[in-house]
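Left out: one protein chain. Kept in place: all the others.
Chain lettering (A and B) follows the sequence in which the chains are written, and residue indices restart at 1 in each chain.
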Amino acid sequence: MTFAAETRNVRKVLSGTPVLDGCDLALEAGRLHGLVGAGSSGKTLVLKTLATLLPPDSGDVVLFGEAADFGDVGRLRTVRARIGMQFQNVALFDFLDVAGNVAFPLVNGDVPVPPGEVASRVESALAAVGLAGAGGLAPHELSGGMQRRVAIARAAVTRAALMVFDDPTGGLDPVTSSRIFGLIADVQAASGSTVVLASHDTDRLARVCHLFHVVDRGRIAFTGTLPDGLAHADPAVRRLLGGDA
Amino acid sequence: MTDAGPKTATIAGDAGGGAVRRTGRALLDACDVVGGMTLLQWRILRAMIPPTFDYDESLRQLYKVGVLSVGVVVATALFTGAIMVVQTGGYVRSTGTTSLVGWATATAVLTEVGPVLIGLMFSGRVGANNTAELGTMKVTDQLDALRLLGIDPIRYLIVPRFLAMLIMLVLLTCIGDVFALLGGATAGRVVLGIDFRVYWQSVIESHLLDEFLMGLLKGFVFGGAISIVSCYWGLRVEGGAVGVGRAVNNSVVTAAIAIFVTNFVVSVLWS
Partner (left out) sequence: MELTAIPRAVGAFVLSAAEPPRAWAVLLSRSARALVRRPPPRDRLLSQMFDIGNRSVVFVAITLGFLGAISVFQGVMQASRVLPDYSMVGATLINVMTREFGPTITALMIATRVGTGIAAEIGSMVVTDQVEAMKVSNTDPVEYLVAPRVLACLVMTFVLTVFAVLVAVAAGALVGYLRFQIGFATFFSMRLVDWADLWEGLVKCAAYGVAIPVIAAESGFRASGGSEGVGWATTRSVVNASFAVIFMDFIIASVIYLVTG
């Protein structure tokens, strides 16, 4: 079994509170992973650590078989070129239009994509999330669901080997949520990338994800398939996966 | 959120023909702002009769507005006085007269430079903070929550701030004047080599009570202006974090304009 991304015994203390406490997350390559956990259990921090945005106090972040060196900016850049992330806060640049946002990783990356190709890749990425022709709009002109879809397109546009989606359906209605989970599953199936998807919505996660990881108080309490998780000895794990406690 | 979305003007956006429209729009906006502030001033004054404002909130504001900005005011004043003295250096060097340095520094500091610079720093420290605070309350619906409890936000939140700024900027100008003169004395000694005694004698013999009082009046006027401006922009915030940032920006810009304009008016009317 090969892992595309791992955190090994990661610890992180923020303003005196240990937020990650011996966190071991291992993501099997080419699968769609669901990450569940209660609010403030450290889901976002695990994902940011995985995307090399948050240097751990101790422990290792291993990406594509190599431990990330947070002191070496050059090496970090090569690793980041293979990661795409959608943020919990959506994080669309308000000084760019939709097309500019989706094109940003292509234009500003280490290996700039030729200008002719940028437009077509942006258009196909937008079409994949059902927003063909919306490239000229400003982010604030879009609804919350549309903004999330643009953020997904931006995270997926580089066809990154590792894609990270942090709560892509937070605050959205059930119909839009189902669509967005479907979109992410499609993106994963088409690209064969390793995808990790954090959400509270275990019912919808169950329909698309191959493997599940439960975060509890800054560590990974469970990794495996949904049936295994629902039969887990720890009632907290069963509850977080939507089973009865 | 309809057509009046955030301003996203671009350079190439409206060339030619748009200039007149832009000027007109800017003038209308300015009238809107001035009108809104006048209205707010009126509502504040009405809320003060009868004077039943919140005692605790008033004390809290007096502390926050006054005591917490003493540091920045003192530091600013020390350097302001020092700069004024250094500026007279060329004159002192060419004429050899040191007896006028105290007079020149004290006059400039007490009448114009002191109140204006202290006012600007006060606007940055207190005014901006006030806008951000009220703005955050607005975007997190705290103002509506107050209204729902039958509490008038103007009486409960705005009046104490208005009074605190009015009173405190006068006192801070007082403190600032003293420290500016001290800063001037120190700089005169260190940079220009003027004896402390010569400097203070020159300050005292200039009989600047009139100038000092005008400076305090300016502090009073600026305090009122800054409170109205900062409350106005704070209450008008819309659209989350971006909106709060923009409101603070508008608040300090408007306050600076208000300071320079009222400064001119007070100076001219006083003499």
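Going forward, contacts are C-beta pairs under 8 Å (C-beta built on N, C-alpha and C of every residue); 3 or more make two chains touch, one makes a residue touch a chain.
No experiment lies behind these values; they were computed from the predicted model shown.
Peer 1: Quick one: which of A:Ala81, A:Leu137, A:Ala185 or A:Ala221 touches the chain that's been left out?
Peer 2: Spelled out, the listed residue whose C-beta touches the missing chain is A:Ala81.
Peer 1: With the missing chain put back, one of B:Val74, B:Ala164, B:Leu181 or B:Val203 would touch it. Which one?
Peer 2: Residue touching the chain left out of view: B:Val74.
Peer 1: Touching the hidden chain in the complete assembly: which of B:Met121, B:Leu143 or B:Ile194 does that?
Peer 2: Of these options, the touching residue for the absent chain is B:Met121.
Peer 1: Under the stated touch rule, tell me which residues of chain B contact the chain that is not displayed.
Peer 2: Counting only chain B, the missing chain is touched by 10-11, 26, 67-68, 70-72, 74-76, 79-80, 82-83, 86-87, 89-90, 93, 107, 111-112, 117, 120-121, 123-125, 128-129, 131-133, 135-136, 139-140, 175, 187, 191-192, 240-246, 248-249, 252-253, 256-257, 260-261, 263-264, 267-268, 271.
Peer 1: Touching the missing chain, which residues of chain A?
Peer 2: Touch with the absent chain occurs at residues 48, 51, 53, 77, 80-81, 83-85, 87-94, 104-105, 108-110, 154.
The rule is simple: only the chains that are shown with their structure count from here on.
Peer 1: With chain centres taken as the means of their Cα atoms, state the distance from chain A to chain B in Å.
Peer 2: Whole-Å distance between the two chain centres: 47.
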